[in-house]
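Heads up, one of the protein chains got dropped from this complex, but the rest are sitting where they should.
Naming follows writing order (A and B), and every chain is counted from residue 1.
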Amino acid sequence: MDKAGIKQLIARLGGTKTGLYQKDFLLTWNQSDSDLRAVLLTAEILEEMWRANIRTRFFNGGLGVSNFRDKSTRTRFSFASACSLLGLSCMDFDESKSQVAHGETVRETANMISFLTEVIGIGDDMFIGEGHEYMLETSQSIEQGHKDGILPQRPAVINLQCDRDHPTQSMADLLHLQKTFGGEGGLKGKKIAMTWAYSPSYGKPLSVPQGIITLMTRFGMNVVLAHPEGYDLQPETLQIAARHAEQSGGSFKKVSSMEEAFAGADIVYPKSWAPFSVMEKRTRLLRAGEGKQVAELEKEGLALNASHQGWECTEEMMKATRDGKALYMHCLPADITDVNCKAGEVAKTVFDRYRTPTYKEAEHKLYCIAAMMILTRFEKPARNLDAILGSAVPRKVA
Amino acid sequence: MDKAGIKQLIARLGGTKTGLYQKDFLLTWNQSDSDLRAVLLTAEILEEMWRANIRTRFFNGGLGVSNFRDKSTRTRFSFASACSLLGLSCMDFDESKSQVAHGETVRETANMISFLTEVIGIGDDMFIGEGHEYMLETSQSIEQGHKDGILPQRPAVINLQCDRDHPTQSMADLLHLQKTFGGEGGLKGKKIAMTWAYSPSYGKPLSVPQGIITLMTRFGMNVVLAHPEGYDLQPETLQIAARHAEQSGGSFKKVSSMEEAFAGADIVYPKSWAPFSVMEKRTRLLRAGEGKQVAELEKEGLALNASHQGWECTEEMMKATRDGKALYMHCLPADITDVNCKAGEVAKTVFDRYRTPTYKEAEHKLYCIAAMMILTRFEKPARNLDAILGSAVPRKVA
Partner (left out) sequence: MDKAGIKQLIARLGGTKTGLYQKDFLLTWNQSDSDLRAVLLTAEILEEMWRANIRTRFFNGGLGVSNFRDKSTRTRFSFASACSLLGLSCMDFDESKSQVAHGETVRETANMISFLTEVIGIGDDMFIGEGHEYMLETSQSIEQGHKDGILPQRPAVINLQCDRDHPTQSMADLLHLQKTFGGEGGLKGKKIAMTWAYSPSYGKPLSVPQGIITLMTRFGMNVVLAHPEGYDLQPETLQIAARHAEQSGGSFKKVSSMEEAFAGADIVYPKSWAPFSVMEKRTRLLRAGEGKQVAELEKEGLALNASHQGWECTEEMMKATRDGKALYMHCLPADITDVNCKAGEVAKTVFDRYRTPTYKEAEHKLYCIAAMMILTRFEKPARNLDAILGSAVPRKVA
């Protein structure tokens, strides 16, 4: 895209009202449609500026802090990349002990790491009923710290995956869909199948399917959810999806087989996850230090998984989609049959055909994170972007 | 503070002579009063510049290297923040093996990590009689490397905590005191109680109390040290404190109870530490690989601690201080009774009342570290700061 094109996107952003300034980005369903549009627009602008060799340095110093309470490589990389893109120093904070003493310690830690901090990205999806709460507690602590004059700026908390939602993933997915189907308007009436798929591993988080059904129902899409019995999502997210569908003129439906979900679908998103009730039980056992029973539960979970190996996105399954050509999506990494496992979520030939699109889908994530940083930390982002575009400092010397 | 105010501070710094250029910052008692004043002034200027959204980039490239020989989160964060503030890339160096072969290996390592390095921050407080020596050895190695033409610049070594002193902490504390009591002049004649306090954990370093008694006696304060029998500090630091008190017109006194120390105090600093003699014994045992005996020693230490649970900064204790309103200080994290332990250093209500001040106290540390970096690496820091203030590049785009 040339500069004139980028300028137009910035102008559109200028006309998009958002309430994100001085706030967090935790759950998409707590943000307005307009907020979401602003994130996607900003992400697109940043992506085009990078490609146009324009430096997008919003900060000259200051920190972005990531706090991953589970292992993470890709999201950690995305967050660090977004920091680099905007000129923040990225620091990884490993506060494995802060869980112990809620209240005092979370507050203290949150303040101690925030003296120069603009953004705190948190990934905490291990325990049901905890990830989101931890982010809220962090947010309240720094809000208070800012009011008390301890923190000169009020860092934004960005949810890099919690027990309820995975907004940086779902927003990247949404941007991918818009780019594929001709913008927001192109999504109306499109059928997307969010389905469980078999995986030989266990305990994959629910945040992705929950994020997808709650977000895609907002844009007039027909969202169909399918999974084997017992693999329910968090009930609240189903209610949100239903409400969103009603408001947007889309639809939300649960079916009980991959076949049914795929029938006539424009988009398929086959992905494994663990049952909500099992994750809840697991959380209780882990909290109680019942290591043996956790292992037992895992064994049962894998056995249950194994009874659903038919849930695979095969060529046969794909034939049932619209013209046999539905867009395949995945948050990556996928369990690909005969590639990294014997039997998995998707057939090799299907994945291969969609590899390039899924990689592009993944690329959007870092720009969505950067967009959230900008919108939460700058009052007039369109004006700033315009100035940056105008001066056009090259990212690489030329 | 507005620009004019910052300009005045810079002018004052310009009139403050320091001998820190091309040197290290290891022990406060080896620095002149004027050096210390320059550090505090520079820290204050940097803090105000950050708040005024002015970029303080002294470096366009180059490294700050941190080397923590014990676990550290907060100081590590402070050091990295200071690097970011001044434009250095921060690298953490984990040379756990360099202890093995003193002499050749320390020298080699010190040079190998210093080709582009401006500052090396070292935290090494585990072993009595070693931390400071290690820093000296590192310093001599790079001094020689610079003379031999290996290192184009002579990195400064900054003590981020050793067995003797914790200068970045005590200087942050001093800045906090000056800001609370109206500058250096306001400290004259104030009584500060540096007292041991009960903690259910073991082996906390002595560097904080040692740093406090040696530093605060320099500014005409009346410093009272109190601890249970057997919890002595390193004898040398008592002598230094006594000498400083005599020179400054303050006083230094040892008493044997928290009550006595608190009586009429303007400031209280109740904090746990391990006895010097026990730490010495522990060092010998660890060196000898006597793991069992170390565990034994720890058990004894905890038992000894437990016999002094009365040493807690309670509301009752606070009543004895001047008007019952002494300033409570702590280097954080504190062991707070009923918050992160059953019985600890301080009562919840006392800590709560002083939470915001102690958080601000902590904030100064990163600026003190940055100030030490500037004063050791730049010959005319006031001139540089003036130029930076003049051009006023915004830290965040506006």
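By definition in this document, contacts are C-beta pairs under 8 Å (C-beta built on N, C-alpha and C of every residue); 3 or more make two chains touch, one makes a residue touch a chain.
In this text the structure is predicted, and so the values were computed from the model without any measurement.
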item	value
Candidates A:Leu26, A:Val65 or A:Ala80 - the one touching the absent chain	A:Ala80
Full-complex contact with the absent chain, from A:Tyr21, A:Trp50 or A:Phe181	A:Trp50
Subunit B, residues in touch with the chain not shown (by the definition above)	57-63, 89, 91, 93-95, 100-101, 103-105, 108, 111-113, 115-116, 118, 145, 148-150, 152, 377-378, 384, 387-388
Contact set of subunit A toward the excluded chain (per top definition)	50-51, 55-57, 73-74, 77, 80-81, 83-85, 87, 90, 332-333, 336, 339-340, 356, 359-360, 362-363, 366, 393-398
